[in-house]
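Presenting subunit A:
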Amino acid sequence: MAPNAAAGADTFPKLLIRNAHLYGARPAMRHKDLGIWQTWTWREVHEVVRAYAVGLHNLGVKRGETIAIVGGNRPKLYWSVMAAQVLGAIPVPVYADAVADELAFVLAHADVRFAAVEDQEQVDKIQSVMNRVPKLEMMFYDEKRGLRDYDHSKLRAMDDVIADGRKALADPAVAAWLDKEIESAKGSDPSIILYTSGTTGTSKGVVLTGEGSINAASDTVAFDKLTETDVALAYLPLAWVGDHYLNYAQGLVSGFCTACPESPDTAMADLREIGPSFYFAPPRTLELLLTRVMIRMEDAGLMKRKLFHYFIDVARRHGEHILNGEHVPLSGRLLYAIGNVLVYGPLKNVLGFSRVRVAYTAGEAVGPDLFSFYRSIGLNLKQLYGQTEAFLYLTAQPDGEIYSDTVGPACPNVDIRISENGEVQFKSPGMFSCYFKDAAKTAEVMTPDGYVKTGDAGFFDEKTGHLKIIDRTKDVGKLNDGTMFPPKYIENKLKFYPNIREAVALGDKHDFVTVMLNIDLTAVGSWAERNNVVYGSYQELAGHPLVYDILEKHVAEVNRSLAADKVMAGAQVKRFLILHKELDPDDGEITRTLKVRRGFIADRYAPLINALYDGSNEADISTEVTFEDGRKGTISARVKIRGMKTEPIPAMGKAA
Partner candidate 1 sequence: MRAAGGPDVSVGDVLLSVEDVSLSFGGVRAVSGVSFDIRKGEIRAIIGPNGAGKTSMLNVINGFYHPQKGRITFKGETRSRMRPHDAAYGGIARTFQNVALFRGMTALDNIMAGRTLKMHANFFWQLLRYGPALREEVEHRKRVEEIIDFLKIQEIRRVPVGRLPYGLQKRVELGRALAMEPELLLLDEPMAGMNLEEKEDMSRFVLDVNDHYGTTIALIEHDMGVVMDLSDRVVVLDHGIKIADGTPDEVKRNQAVIDAYLGVAH
Partner candidate 2 sequence: MDLLYKIFLDPFVQMGTAPDLLVQTLWEGLVAGVLYSLIALGFVLIFKASGVFNFAQGIMVVFAALTLVGLHEHGVPAYLALALTILVMLGLAFAVERLILRPLVNQPDIILFMATFGLTYFLIGFGELIFGGETKIMIANQLGLPRGAIDVKLAGGFVSIQKIDIAAAVIASLMVAGLAIFFQRTRIGRALRAVADSHRAALSVGISLEQIWVIVWFAAGLVALTTGIMWGARSDVSFALDVIALKALPVLILGGLTSIPGAIVGGLIIGIGEKLGEFYWGPLMGSGIESWFAYVIALIFLLFRPQGLFGERIIERI
């Protein structure tokens, strides 16, 4: 199937037609709605999308212009993407939880005349910034609720658009015209514009072509042997490259079924119901899940807890070897088999992983323990590495070659090189054509010989030939004594502790390393409950001396592990503090994909950072916060700082 997967189809609409022929009666899309999994076959999707496209055309959507897609993972929004592409228009997905400001920026920057939105909430949001998006002419909404009394001169229900299109399509001339529209589209035309979350500064619109996307997706579909019988749950933001690549592009290429959860809140339960065979989760989600597993197990009876930990330990020893098909003693295999019946099988079942054949994680470095935990219980979790500009993937780990500290070798047809300053650069089938309306920035990331700069520092591991990513090139700093300081590396080690939700390591151009920590309210809160520690708020709990004691232990352990590595030994943490508030994307402290925005944090928490280095034991801070409803307020606190003992640096040559 895979080799000719995309044969002859260089745009997604052409793939849709192919799927309607090839897999006509197979499910293309499911959506948990009204209590059951509503299902559409490829044939049905094809029919709806055609009708939708004609409806859009009649409302004035033209080839080459942009149309915003705002909302969660819902079939009609995916169909909006498809319908736009059928007409040769360029969909621009926007994060559903984007605040009005971000939304206005993207809509205005992308020059959208039309927007397909999920519901009243999004309509309201867009209407509130209407004056900043003068070109916007009309919105199409999926969810009718509450919109009946709105002025409908600029609003249409998607259902109505589709119904109109369906009526028009009855005319064979229209159908023929549509066929020609699809046929005449070129693979090199822009297929979609994905706005990057923008780790630094404002977001940029990454333009991807149909042909590039399809070629890229075909390669990975073949790589993981995905077929039309696979199932994936689309629960990641529609506007993120990951969703577009993993679910949309791979789905169309392989013909697998994409399932949409009922709502973001029910994604976990829906995951369990649908039981996907292909699964992707950012390390963040995996971490959260593991934390939750451990917390729930804390509440189990003694026997069950012992059983659980015993077999998790068995899995830790043998699980990965068994998964990798390596030699394992018979006793180990037997114990693992028992564990599989008693613990791993049920655990995967309640998490919804029972049927997962291929699982990926990417986005940021994954803690080794976290990674091997999932692998040890038999989940075929692999890492991939990439970015929006590459249509997500550059490297991926093949089955059987899994190392937690590498991201795998370059994918088929991907060309990767390491520049002299250690930066990873690539050429790939899926690479973007340009940043939308931003030739300067495009030029900035392209090398003269046509490679794209990733901005990540990395190197190929000599032993395995896999790529290893250290950190963002610009983030890797140096302590004043010249020791290398990769903040992410340290942060990730800290964040593996369930009690630590977020960590920000500091040290570049300083004498030593310090960290600012966020506790995990669920994990520490549950600890507090068990130990009768009373607290009224996050802030109070974060400042509790006993909580500091716990985190001090974690930091000390991290120091020990850093000390074991000769390169990193100098970067042990000397002082730390626990932040009085959670880092929040609404406050701009982390991105929507939950990456730390260092520069911003450095400004915002300057008083704390100063205190970390001037030797004081506490510092006052007051920060502005944005509440969920958009109001702003200030919280202030006095934050305590703790010093750490560091491990002696091992003699050279002893390590490794």
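The candidate set was assembled so that all candidates are chains of the complex that A comes from, given by their letters.
FYI, a residue touches a chain if its C-beta (ideal position, glycine included) is under 8 Å from a C-beta of that chain, and two chains touch if they have at least 3 such contacts; residues count from 1.
In this text, all values refer to a predicted model and were calculated from it rather than measured experimentally.
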Of 1 or 2, which one touches subunit A within the complex?
1
Quick one: which bits of subunit A touch candidate 1 in the complex? Just the residue numbers, please.
33-36, 145-146, 148-149, 262-263, 265-266
